[in-house]
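Before I ask anything, let me first share the structure, which is written out below as C-alpha coordinates.
Removed: one protein chain of the complex. Kept in place: all other protein chains.
Then we have subunit A:
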Amino acid sequence: MLFIDYSSAFNTIISTKLRTLGLNTSICNWILDFLMGSPQAPAYHLVLEGILILWIIRLLFSKTYKLQERSDLTEKEKEDLIEEWQPEPLVPPMSKDHPSLNYDIVTGPPSHKIIVNGKECINFASFNFLGFLDNERVKQKALTSLRRYGVGTCGPRGFYGTFDVHLELEDRLAKFMKTEEAIIYSYGFATIASAIPAYSKRGDIVFVDEAACFSIQKGLQASRSFIKYFKHNDMEDLERLLKEQEIEDQRNPRKARVTRRFIIVEGLYINTADVCPLPDLVKLKYKYKVRIFLEESMSFGVLGEHGRGVTEHFGVNIDDIDLISANMENAVASIGGFCCGRSFVIDHQRLSGQGYCFSASLPPMLAAAAIEALNIMEEDPVVILIWFRFFIFMYDLVNKYFQIDSYSAVKSVIGEVYAPALHLQLERSSGSRDTDVRMLRSIVDYCLERQIALTLARYLDKEERFLPPPSIRVVVTIEQTEEDIEKAASCIREAALAILK
(Lines give C-alpha, C1' and ligand atoms only; values in the text may rest on other atoms or scores of the structure.)
Protein backbone atom coordinates (compact mmCIF):
# COMPACT_ATOMS: atom_id res chain seq x y z
CA MET A 1 0.00 0.00 0.00
CA LEU A 2 1.38 3.24 -1.05
CA PHE A 3 1.21 5.87 1.56
CA ILE A 4 2.80 9.07 0.65
CA ASP A 5 3.04 11.67 3.24
CA TYR A 6 1.62 14.83 2.00
CA SER A 7 1.09 16.31 5.34
CA SER A 8 3.49 19.11 4.68
CA ALA A 9 2.44 19.77 1.09
CA PHE A 10 0.28 22.70 1.86
CA ASN A 11 2.10 24.21 4.71
CA THR A 12 2.97 27.19 2.68
CA ILE A 13 -0.52 28.32 1.90
CA ILE A 14 -0.99 31.70 3.28
CA SER A 15 -4.56 32.06 4.35
CA THR A 16 -4.44 35.81 4.21
CA LYS A 17 -3.86 35.74 0.48
CA LEU A 18 -7.08 33.92 -0.01
CA ARG A 19 -8.89 36.52 1.99
CA THR A 20 -7.48 39.32 -0.06
CA LEU A 21 -8.88 37.63 -3.15
CA GLY A 22 -12.26 38.40 -1.70
CA LEU A 23 -13.41 35.08 -0.41
CA ASN A 24 -15.53 34.69 2.65
CA THR A 25 -13.78 33.69 5.84
CA SER A 26 -15.77 30.54 6.38
CA ILE A 27 -15.12 29.41 2.83
CA CYS A 28 -11.43 29.99 3.32
CA ASN A 29 -11.44 27.91 6.42
CA TRP A 30 -13.32 25.20 4.63
CA ILE A 31 -10.84 25.16 1.78
CA LEU A 32 -7.95 25.02 4.17
CA ASP A 33 -9.48 22.15 6.06
CA PHE A 34 -10.04 20.28 2.85
CA LEU A 35 -6.53 20.75 1.63
CA MET A 36 -5.10 19.75 4.96
CA GLY A 37 -7.26 16.74 5.30
CA SER A 38 -7.13 15.22 1.88
CA PRO A 39 -3.44 14.25 1.68
CA GLN A 40 -4.01 11.99 4.62
CA ALA A 41 -6.00 9.63 2.44
CA PRO A 42 -4.18 6.80 0.67
CA ALA A 43 -3.09 7.55 -2.86
CA TYR A 44 -5.19 4.96 -4.64
CA HIS A 45 -8.26 6.49 -3.06
CA LEU A 46 -7.52 9.88 -4.52
CA VAL A 47 -6.67 8.47 -7.89
CA LEU A 48 -9.90 6.48 -8.00
CA GLU A 49 -11.98 9.45 -7.05
CA GLY A 50 -10.27 11.56 -9.64
CA ILE A 51 -11.00 9.07 -12.36
CA LEU A 52 -14.66 8.82 -11.32
CA ILE A 53 -15.07 12.58 -11.36
CA LEU A 54 -13.56 12.84 -14.79
CA TRP A 55 -15.84 10.06 -16.02
CA ILE A 56 -18.90 11.81 -14.68
CA ILE A 57 -17.90 15.04 -16.37
CA ARG A 58 -17.47 13.16 -19.61
CA LEU A 59 -20.88 11.56 -19.38
CA LEU A 60 -22.52 14.85 -18.59
CA PHE A 61 -21.14 16.53 -21.61
CA SER A 62 -21.29 13.77 -24.18
CA LYS A 63 -24.08 13.81 -26.69
CA THR A 64 -26.99 11.49 -26.21
CA TYR A 65 -27.95 9.42 -29.19
CA LYS A 66 -31.46 8.41 -30.08
CA LEU A 67 -31.50 5.25 -32.08
CA GLN A 68 -34.55 6.16 -34.05
CA GLU A 69 -33.50 9.51 -35.31
CA ARG A 70 -32.82 9.55 -38.97
CA SER A 71 -30.57 12.48 -38.96
CA ASP A 72 -29.47 11.87 -42.50
CA LEU A 73 -32.51 13.50 -44.07
CA THR A 74 -32.25 17.15 -44.90
CA GLU A 75 -35.06 19.55 -44.20
CA LYS A 76 -35.92 19.75 -47.87
CA GLU A 77 -36.18 15.99 -48.16
CA LYS A 78 -38.44 15.90 -45.14
CA GLU A 79 -40.72 18.51 -46.64
CA ASP A 80 -40.88 16.50 -49.85
CA LEU A 81 -41.74 13.35 -47.99
CA ILE A 82 -44.52 15.13 -46.17
CA GLU A 83 -45.87 16.48 -49.44
CA GLU A 84 -45.81 13.12 -51.13
CA TRP A 85 -47.23 10.97 -48.40
CA GLN A 86 -50.76 9.86 -49.14
CA PRO A 87 -52.52 8.06 -46.33
CA GLU A 88 -55.34 5.61 -46.88
CA PRO A 89 -58.80 7.10 -46.60
CA LEU A 90 -60.11 6.94 -43.05
CA VAL A 91 -62.71 4.40 -43.99
CA PRO A 92 -62.63 2.11 -47.01
CA PRO A 93 -65.37 2.76 -49.55
CA MET A 94 -68.46 0.66 -49.14
CA SER A 95 -71.03 -0.42 -51.63
CA LYS A 96 -74.50 0.88 -51.06
CA ASP A 97 -76.11 -2.51 -50.83
CA HIS A 98 -73.75 -4.05 -48.34
CA PRO A 99 -75.92 -6.49 -46.42
CA SER A 100 -75.21 -5.10 -42.98
CA LEU A 101 -75.78 -1.52 -43.98
CA ASN A 102 -79.52 -1.56 -44.15
CA TYR A 103 -81.03 -2.33 -40.83
CA ASP A 104 -84.55 -3.54 -40.33
CA ILE A 105 -86.42 -0.72 -38.76
CA VAL A 106 -88.65 -1.53 -35.86
CA THR A 107 -91.35 0.98 -35.09
CA GLY A 108 -92.91 0.50 -31.74
CA PRO A 109 -91.79 -1.74 -28.94
CA PRO A 110 -89.83 -4.93 -29.74
CA SER A 111 -92.25 -7.10 -27.82
CA HIS A 112 -94.22 -10.16 -28.82
CA LYS A 113 -95.98 -8.43 -31.68
CA ILE A 114 -93.38 -6.38 -33.43
CA ILE A 115 -93.72 -4.01 -36.36
CA VAL A 116 -90.77 -4.54 -38.67
CA ASN A 117 -90.40 -2.38 -41.76
CA GLY A 118 -94.04 -1.52 -41.47
CA LYS A 119 -95.40 -5.03 -41.12
CA GLU A 120 -96.74 -6.44 -37.92
CA CYS A 121 -95.10 -9.78 -37.15
CA ILE A 122 -94.72 -12.27 -34.38
CA ASN A 123 -91.35 -11.79 -32.79
CA PHE A 124 -89.00 -14.74 -33.04
CA ALA A 125 -85.85 -12.65 -32.98
CA SER A 126 -85.52 -10.66 -29.76
CA PHE A 127 -84.00 -12.32 -26.71
CA ASN A 128 -86.98 -11.50 -24.57
CA PHE A 129 -87.10 -15.05 -23.16
CA LEU A 130 -89.30 -14.49 -20.14
CA GLY A 131 -91.39 -11.73 -21.60
CA PHE A 132 -90.34 -9.07 -19.12
CA LEU A 133 -90.15 -6.41 -21.80
CA ASP A 134 -93.90 -5.89 -21.67
CA ASN A 135 -94.48 -6.70 -18.08
CA GLU A 136 -96.63 -4.09 -16.37
CA ARG A 137 -95.10 -4.55 -12.95
CA VAL A 138 -91.64 -3.97 -14.30
CA LYS A 139 -92.74 -0.85 -16.12
CA GLN A 140 -94.47 0.56 -13.04
CA LYS A 141 -91.40 0.04 -10.91
CA ALA A 142 -89.30 1.77 -13.53
CA LEU A 143 -91.67 4.70 -13.63
CA THR A 144 -91.53 5.12 -9.86
CA SER A 145 -87.78 5.08 -10.06
CA LEU A 146 -87.87 7.62 -12.87
CA ARG A 147 -89.93 9.99 -10.80
CA ARG A 148 -87.52 9.69 -7.96
CA TYR A 149 -84.13 9.62 -9.64
CA GLY A 150 -84.49 11.00 -13.13
CA VAL A 151 -82.84 9.11 -15.94
CA GLY A 152 -79.06 9.21 -15.78
CA THR A 153 -76.63 8.86 -12.92
CA CYS A 154 -74.16 11.49 -14.08
CA GLY A 155 -71.12 9.87 -12.66
CA PRO A 156 -69.08 6.71 -12.22
CA ARG A 157 -69.57 4.47 -9.18
CA GLY A 158 -66.69 6.02 -7.31
CA PHE A 159 -67.94 9.62 -7.53
CA TYR A 160 -71.50 9.73 -6.25
CA GLY A 161 -72.79 7.42 -8.92
CA THR A 162 -73.68 4.68 -6.48
CA PHE A 163 -77.37 4.73 -5.77
CA ASP A 164 -79.22 2.69 -3.23
CA VAL A 165 -80.89 0.90 -6.13
CA HIS A 166 -77.51 -0.34 -7.30
CA LEU A 167 -76.64 -1.62 -3.87
CA GLU A 168 -80.01 -3.30 -3.63
CA LEU A 169 -79.66 -4.93 -7.01
CA GLU A 170 -76.21 -6.24 -6.18
CA ASP A 171 -77.51 -7.61 -2.94
CA ARG A 172 -80.50 -9.28 -4.59
CA LEU A 173 -78.40 -10.82 -7.32
CA ALA A 174 -75.97 -12.24 -4.81
CA LYS A 175 -78.80 -13.73 -2.78
CA PHE A 176 -80.54 -15.10 -5.86
CA MET A 177 -77.44 -16.79 -7.16
CA LYS A 178 -76.48 -17.86 -3.63
CA THR A 179 -73.04 -16.32 -3.82
CA GLU A 180 -71.34 -13.87 -1.50
CA GLU A 181 -71.21 -10.82 -3.66
CA ALA A 182 -72.23 -9.41 -7.01
CA ILE A 183 -71.06 -6.39 -8.99
CA ILE A 184 -73.04 -4.55 -11.64
CA TYR A 185 -71.84 -3.11 -14.92
CA SER A 186 -73.76 -0.65 -17.02
CA TYR A 187 -73.46 -2.52 -20.32
CA GLY A 188 -73.67 -6.22 -21.05
CA PHE A 189 -70.82 -6.37 -23.54
CA ALA A 190 -68.46 -4.59 -21.16
CA THR A 191 -69.11 -7.02 -18.30
CA ILE A 192 -67.01 -10.00 -19.28
CA ALA A 193 -64.72 -7.82 -21.39
CA SER A 194 -63.71 -5.91 -18.24
CA ALA A 195 -63.74 -8.86 -15.87
CA ILE A 196 -61.19 -10.97 -17.72
CA PRO A 197 -58.38 -8.39 -17.91
CA ALA A 198 -58.85 -7.62 -14.22
CA TYR A 199 -57.57 -11.06 -13.26
CA SER A 200 -55.60 -12.40 -16.16
CA LYS A 201 -52.54 -10.42 -17.06
CA ARG A 202 -49.61 -10.76 -19.38
CA GLY A 203 -47.99 -14.11 -18.88
CA ASP A 204 -51.04 -15.91 -17.58
CA ILE A 205 -52.63 -18.74 -19.49
CA VAL A 206 -56.24 -18.95 -20.52
CA PHE A 207 -57.98 -21.98 -22.03
CA VAL A 208 -61.00 -20.92 -24.02
CA ASP A 209 -63.61 -22.75 -26.00
CA GLU A 210 -63.51 -22.07 -29.71
CA ALA A 211 -67.11 -20.97 -29.82
CA ALA A 212 -66.69 -18.24 -27.22
CA CYS A 213 -68.59 -15.09 -27.96
CA PHE A 214 -67.07 -11.87 -29.17
CA SER A 215 -67.03 -10.05 -25.84
CA ILE A 216 -64.93 -12.84 -24.34
CA GLN A 217 -62.54 -12.54 -27.26
CA LYS A 218 -62.18 -8.82 -26.69
CA GLY A 219 -61.62 -9.36 -22.99
CA LEU A 220 -58.87 -11.83 -23.81
CA GLN A 221 -57.30 -9.45 -26.27
CA ALA A 222 -57.25 -6.72 -23.66
CA SER A 223 -55.66 -9.02 -21.09
CA ARG A 224 -52.60 -9.88 -23.23
CA SER A 225 -52.40 -13.38 -21.79
CA PHE A 226 -51.50 -16.59 -23.60
CA ILE A 227 -54.65 -17.96 -25.11
CA LYS A 228 -55.13 -21.61 -25.93
CA TYR A 229 -58.27 -22.63 -27.74
CA PHE A 230 -59.77 -26.07 -27.34
CA LYS A 231 -62.34 -27.61 -29.63
CA HIS A 232 -65.88 -26.79 -28.82
CA ASN A 233 -67.17 -28.81 -25.86
CA ASP A 234 -64.39 -31.32 -26.38
CA MET A 235 -63.12 -32.29 -22.95
CA GLU A 236 -60.40 -34.55 -24.31
CA ASP A 237 -58.91 -31.73 -26.28
CA LEU A 238 -58.94 -29.57 -23.20
CA GLU A 239 -57.33 -32.29 -21.15
CA ARG A 240 -54.64 -32.69 -23.75
CA LEU A 241 -53.84 -29.00 -23.57
CA LEU A 242 -53.80 -29.10 -19.80
CA LYS A 243 -51.43 -32.04 -19.79
CA GLU A 244 -49.10 -30.24 -22.17
CA GLN A 245 -49.15 -27.29 -19.89
CA GLU A 246 -48.31 -29.50 -16.92
CA ILE A 247 -45.24 -30.83 -18.71
CA GLU A 248 -44.20 -27.27 -19.46
CA ASP A 249 -44.63 -26.41 -15.83
CA GLN A 250 -42.40 -29.17 -14.63
CA ARG A 251 -39.65 -27.82 -16.78
CA ASN A 252 -39.87 -24.44 -15.14
CA PRO A 253 -41.46 -24.74 -11.71
CA ARG A 254 -40.61 -21.28 -10.48
CA LYS A 255 -42.43 -19.63 -13.32
CA ALA A 256 -45.30 -22.06 -12.97
CA ARG A 257 -45.85 -21.02 -9.40
CA VAL A 258 -46.80 -17.51 -10.43
CA THR A 259 -48.60 -18.16 -13.71
CA ARG A 260 -52.32 -18.11 -13.19
CA ARG A 261 -54.47 -20.38 -15.26
CA PHE A 262 -58.08 -19.96 -16.24
CA ILE A 263 -60.70 -21.82 -18.22
CA ILE A 264 -63.36 -19.63 -19.76
CA VAL A 265 -66.55 -21.20 -21.00
CA GLU A 266 -70.09 -20.15 -21.61
CA GLY A 267 -73.03 -21.77 -19.91
CA LEU A 268 -75.14 -21.73 -23.03
CA TYR A 269 -73.21 -20.79 -26.10
CA ILE A 270 -74.77 -18.04 -28.14
CA ASN A 271 -73.11 -19.23 -31.33
CA THR A 272 -73.94 -22.91 -31.17
CA ALA A 273 -76.85 -23.02 -28.72
CA ASP A 274 -75.52 -25.89 -26.65
CA VAL A 275 -74.44 -26.30 -23.10
CA CYS A 276 -70.98 -26.76 -21.67
CA PRO A 277 -70.30 -29.97 -19.74
CA LEU A 278 -69.92 -28.32 -16.39
CA PRO A 279 -69.35 -31.34 -14.08
CA ASP A 280 -66.47 -32.53 -16.25
CA LEU A 281 -65.00 -29.07 -16.19
CA VAL A 282 -65.11 -28.97 -12.43
CA LYS A 283 -63.28 -32.28 -12.27
CA LEU A 284 -60.60 -30.94 -14.56
CA LYS A 285 -60.39 -27.84 -12.46
CA TYR A 286 -59.36 -29.68 -9.33
CA LYS A 287 -57.14 -32.09 -11.17
CA TYR A 288 -55.05 -29.46 -12.92
CA LYS A 289 -55.62 -26.54 -10.57
CA VAL A 290 -57.18 -24.11 -13.00
CA ARG A 291 -59.86 -21.57 -12.20
CA ILE A 292 -63.15 -21.48 -14.06
CA PHE A 293 -64.91 -18.37 -15.33
CA LEU A 294 -68.42 -19.00 -16.55
CA GLU A 295 -70.27 -16.69 -18.84
CA GLU A 296 -74.00 -17.15 -18.43
CA SER A 297 -75.62 -14.52 -20.59
CA MET A 298 -77.94 -16.87 -22.36
CA SER A 299 -78.52 -19.30 -19.53
CA PHE A 300 -79.32 -16.91 -16.69
CA GLY A 301 -83.03 -17.04 -16.12
CA VAL A 302 -83.36 -19.91 -18.53
CA LEU A 303 -81.74 -23.04 -17.17
CA GLY A 304 -82.14 -24.58 -13.79
CA GLU A 305 -85.22 -24.96 -11.67
CA HIS A 306 -85.28 -21.38 -10.54
CA GLY A 307 -83.41 -19.86 -13.39
CA ARG A 308 -80.06 -19.73 -11.66
CA GLY A 309 -78.31 -20.99 -14.73
CA VAL A 310 -76.10 -23.86 -15.67
CA THR A 311 -74.85 -24.54 -12.13
CA GLU A 312 -78.36 -25.24 -10.93
CA HIS A 313 -79.11 -27.20 -14.06
CA PHE A 314 -76.25 -29.61 -13.42
CA GLY A 315 -76.42 -29.42 -9.66
CA VAL A 316 -72.88 -28.15 -9.34
CA ASN A 317 -71.91 -26.31 -6.18
CA ILE A 318 -71.74 -22.66 -7.13
CA ASP A 319 -68.66 -22.06 -5.02
CA ASP A 320 -66.74 -24.31 -7.34
CA ILE A 321 -67.03 -21.73 -10.07
CA ASP A 322 -64.73 -18.80 -9.43
CA LEU A 323 -66.63 -16.19 -11.37
CA ILE A 324 -70.02 -16.14 -13.04
CA SER A 325 -70.69 -13.31 -15.41
CA ALA A 326 -73.95 -12.62 -17.17
CA ASN A 327 -75.69 -9.80 -18.89
CA MET A 328 -79.15 -8.65 -17.98
CA GLU A 329 -80.14 -7.94 -21.55
CA ASN A 330 -81.61 -11.30 -22.40
CA ALA A 331 -83.92 -12.95 -19.91
CA VAL A 332 -84.09 -10.02 -17.53
CA ALA A 333 -84.95 -7.58 -20.36
CA SER A 334 -83.08 -4.65 -18.93
CA ILE A 335 -79.66 -3.25 -19.80
CA GLY A 336 -76.39 -4.00 -18.11
CA GLY A 337 -74.55 -6.98 -16.73
CA PHE A 338 -73.28 -8.44 -13.51
CA CYS A 339 -70.61 -10.71 -12.13
CA CYS A 340 -71.11 -12.81 -9.05
CA GLY A 341 -68.98 -15.09 -6.97
CA ARG A 342 -67.08 -15.04 -3.73
CA SER A 343 -66.06 -11.72 -2.24
CA PHE A 344 -62.44 -12.72 -2.57
CA VAL A 345 -62.82 -12.70 -6.32
CA ILE A 346 -65.44 -10.04 -6.96
CA ASP A 347 -64.11 -7.31 -4.74
CA HIS A 348 -61.01 -7.00 -6.88
CA GLN A 349 -63.11 -5.73 -9.77
CA ARG A 350 -64.25 -2.73 -7.81
CA LEU A 351 -60.87 -1.18 -8.28
CA SER A 352 -59.60 -2.85 -11.40
CA GLY A 353 -62.60 -3.53 -13.62
CA GLN A 354 -62.27 -0.88 -16.28
CA GLY A 355 -65.88 -0.86 -17.31
CA TYR A 356 -66.81 -0.40 -13.64
CA CYS A 357 -64.41 2.28 -12.49
CA PHE A 358 -64.22 4.46 -15.55
CA SER A 359 -67.75 4.43 -16.79
CA ALA A 360 -70.98 5.94 -15.60
CA SER A 361 -73.15 3.62 -13.58
CA LEU A 362 -76.36 1.97 -14.69
CA PRO A 363 -79.34 4.34 -14.89
CA PRO A 364 -81.45 3.68 -11.79
CA MET A 365 -84.67 2.99 -13.63
CA LEU A 366 -83.01 0.13 -15.49
CA ALA A 367 -81.69 -1.21 -12.20
CA ALA A 368 -85.16 -0.97 -10.67
CA ALA A 369 -86.58 -2.87 -13.63
CA ALA A 370 -84.00 -5.60 -13.12
CA ILE A 371 -84.89 -5.87 -9.43
CA GLU A 372 -88.54 -6.27 -10.27
CA ALA A 373 -87.77 -8.89 -12.89
CA LEU A 374 -85.76 -10.79 -10.30
CA ASN A 375 -88.68 -10.54 -7.91
CA ILE A 376 -91.01 -12.08 -10.44
CA MET A 377 -88.52 -14.82 -11.21
CA GLU A 378 -88.21 -15.66 -7.56
CA GLU A 379 -91.89 -15.57 -6.81
CA ASP A 380 -92.95 -17.62 -9.73
CA PRO A 381 -90.40 -20.18 -10.85
CA VAL A 382 -93.19 -21.91 -12.69
CA VAL A 383 -92.71 -19.27 -15.35
CA ILE A 384 -89.46 -20.86 -16.27
CA LEU A 385 -90.81 -24.36 -16.42
CA ILE A 386 -93.63 -23.33 -18.74
CA TRP A 387 -91.17 -21.76 -21.04
CA PHE A 388 -89.01 -24.87 -21.01
CA ARG A 389 -91.93 -26.89 -22.14
CA PHE A 390 -92.54 -24.53 -25.02
CA PHE A 391 -89.10 -24.82 -26.16
CA ILE A 392 -89.05 -28.54 -26.30
CA PHE A 393 -92.27 -28.33 -28.29
CA MET A 394 -90.70 -25.96 -30.77
CA TYR A 395 -87.64 -28.08 -31.19
CA ASP A 396 -89.64 -31.20 -31.87
CA LEU A 397 -91.83 -29.37 -34.31
CA VAL A 398 -89.02 -27.92 -36.28
CA ASN A 399 -87.25 -31.23 -36.40
CA LYS A 400 -90.42 -32.95 -37.47
CA TYR A 401 -90.96 -30.52 -40.29
CA PHE A 402 -87.50 -30.87 -41.56
CA GLN A 403 -87.41 -34.59 -41.44
CA ILE A 404 -90.61 -35.22 -43.31
CA ASP A 405 -89.30 -34.00 -46.62
CA SER A 406 -86.00 -35.70 -46.26
CA TYR A 407 -85.03 -34.94 -49.82
CA SER A 408 -85.30 -31.26 -49.14
CA ALA A 409 -83.79 -31.40 -45.69
CA VAL A 410 -81.48 -28.66 -46.72
CA LYS A 411 -81.58 -27.09 -43.34
CA SER A 412 -80.41 -28.54 -40.09
CA VAL A 413 -81.22 -27.45 -36.64
CA ILE A 414 -78.34 -26.61 -34.38
CA GLY A 415 -78.79 -26.49 -30.69
CA GLU A 416 -79.82 -28.42 -27.64
CA VAL A 417 -83.34 -29.20 -26.79
CA TYR A 418 -83.57 -26.67 -24.03
CA ALA A 419 -81.64 -23.81 -25.59
CA PRO A 420 -83.81 -20.75 -26.09
CA ALA A 421 -82.20 -19.58 -29.29
CA LEU A 422 -81.76 -22.06 -32.08
CA HIS A 423 -79.68 -21.76 -35.18
CA LEU A 424 -80.91 -22.99 -38.53
CA GLN A 425 -78.08 -23.66 -40.89
CA LEU A 426 -77.84 -24.87 -44.43
CA GLU A 427 -77.16 -28.56 -44.61
CA ARG A 428 -74.94 -28.14 -47.60
CA SER A 429 -73.19 -24.90 -48.14
CA SER A 430 -73.07 -23.49 -51.64
CA GLY A 431 -69.36 -22.86 -51.29
CA SER A 432 -69.36 -19.12 -50.87
CA ARG A 433 -70.36 -17.43 -47.65
CA ASP A 434 -71.93 -14.52 -49.49
CA THR A 435 -74.32 -16.71 -51.43
CA ASP A 436 -75.23 -18.60 -48.29
CA VAL A 437 -75.94 -15.36 -46.50
CA ARG A 438 -78.05 -14.12 -49.36
CA MET A 439 -80.10 -17.29 -49.46
CA LEU A 440 -80.73 -17.18 -45.77
CA ARG A 441 -81.63 -13.53 -46.01
CA SER A 442 -84.24 -14.30 -48.66
CA ILE A 443 -85.71 -16.93 -46.36
CA VAL A 444 -85.92 -14.32 -43.62
CA ASP A 445 -87.59 -11.86 -46.00
CA TYR A 446 -90.06 -14.50 -47.09
CA CYS A 447 -91.00 -15.12 -43.47
CA LEU A 448 -91.22 -11.42 -42.73
CA GLU A 449 -93.80 -11.09 -45.42
CA ARG A 450 -95.81 -13.83 -43.82
CA GLN A 451 -95.61 -12.06 -40.49
CA ILE A 452 -92.92 -14.06 -38.81
CA ALA A 453 -89.98 -11.94 -37.69
CA LEU A 454 -86.68 -13.76 -37.82
CA THR A 455 -83.14 -12.55 -38.08
CA LEU A 456 -79.82 -13.68 -39.45
CA ALA A 457 -77.24 -14.29 -36.77
CA ARG A 458 -74.77 -11.45 -37.25
CA TYR A 459 -71.02 -11.67 -36.99
CA LEU A 460 -68.10 -9.48 -37.91
CA ASP A 461 -66.54 -11.63 -40.59
CA LYS A 462 -63.04 -10.33 -40.35
CA GLU A 463 -62.79 -10.03 -36.60
CA GLU A 464 -64.06 -13.34 -35.33
CA ARG A 465 -61.48 -15.93 -34.60
CA PHE A 466 -63.54 -18.94 -35.52
CA LEU A 467 -66.31 -17.68 -37.70
CA PRO A 468 -69.47 -19.74 -37.28
CA PRO A 469 -71.30 -20.67 -40.48
CA PRO A 470 -74.16 -18.39 -41.50
CA SER A 471 -77.45 -19.22 -39.84
CA ILE A 472 -80.86 -17.94 -38.96
CA ARG A 473 -81.54 -17.46 -35.30
CA VAL A 474 -84.90 -18.51 -33.95
CA VAL A 475 -85.78 -17.43 -30.42
CA VAL A 476 -88.55 -18.93 -28.37
CA THR A 477 -90.12 -16.77 -25.73
CA ILE A 478 -92.74 -17.36 -23.16
CA GLU A 479 -95.25 -15.12 -24.82
CA GLN A 480 -95.58 -17.20 -27.95
CA THR A 481 -98.45 -19.63 -28.13
CA GLU A 482 -98.41 -23.08 -29.62
CA GLU A 483 -100.18 -21.86 -32.73
CA ASP A 484 -97.54 -19.22 -33.18
CA ILE A 485 -94.82 -21.79 -33.04
CA GLU A 486 -96.60 -24.07 -35.50
CA LYS A 487 -97.11 -21.20 -37.84
CA ALA A 488 -93.47 -20.23 -37.62
CA ALA A 489 -92.20 -23.73 -38.24
CA SER A 490 -94.40 -24.28 -41.25
CA CYS A 491 -93.52 -20.88 -42.64
CA ILE A 492 -89.83 -21.60 -42.42
CA ARG A 493 -90.35 -24.91 -44.10
CA GLU A 494 -92.26 -23.30 -46.94
CA ALA A 495 -89.56 -20.73 -47.35
CA ALA A 496 -86.88 -23.37 -47.40
CA LEU A 497 -88.74 -25.39 -49.99
CA ALA A 498 -89.40 -22.38 -52.15
CA ILE A 499 -85.97 -20.84 -52.09
CA LEU A 500 -83.53 -23.61 -51.62
CA LYS A 501 -84.90 -26.01 -54.18
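Rule of thumb we're sticking to: a residue touches a chain if its C-beta (ideal position, glycine included) is under 8 Å from a C-beta of that chain, and two chains touch if they have at least 3 such contacts; residues count from 1.
The rule is short, and it goes like this: contacts and distances are computed from a predicted model.
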item	value
Omitted chain, identified by the protein name its UniProt record gives, among "Embigin", "EIF-2B GDP-GTP exchange factor subunit epsilon", "Trafficking protein particle complex subunit 13" or "serine C-palmitoyltransferase"	"serine C-palmitoyltransferase"
Touch with the omitted chain, as defined above, among A:276, A:333 or A:424	A:333
Residues of subunit A (touch criterion as defined above) contacting the omitted chain	68-70, 73, 77-78, 81-82, 85-94, 98, 100-101, 103-111, 114, 116, 123, 125-128, 132-135, 138-139, 142-143, 146-155, 157-164, 166-167, 186-190, 193, 199, 213-215, 218, 221-222, 256-261, 286, 289-291, 319, 322, 327-330, 332-335, 342-345, 347-348, 350-351, 354-355, 358-360, 362-363, 365-366, 369, 453, 455-460, 463, 473
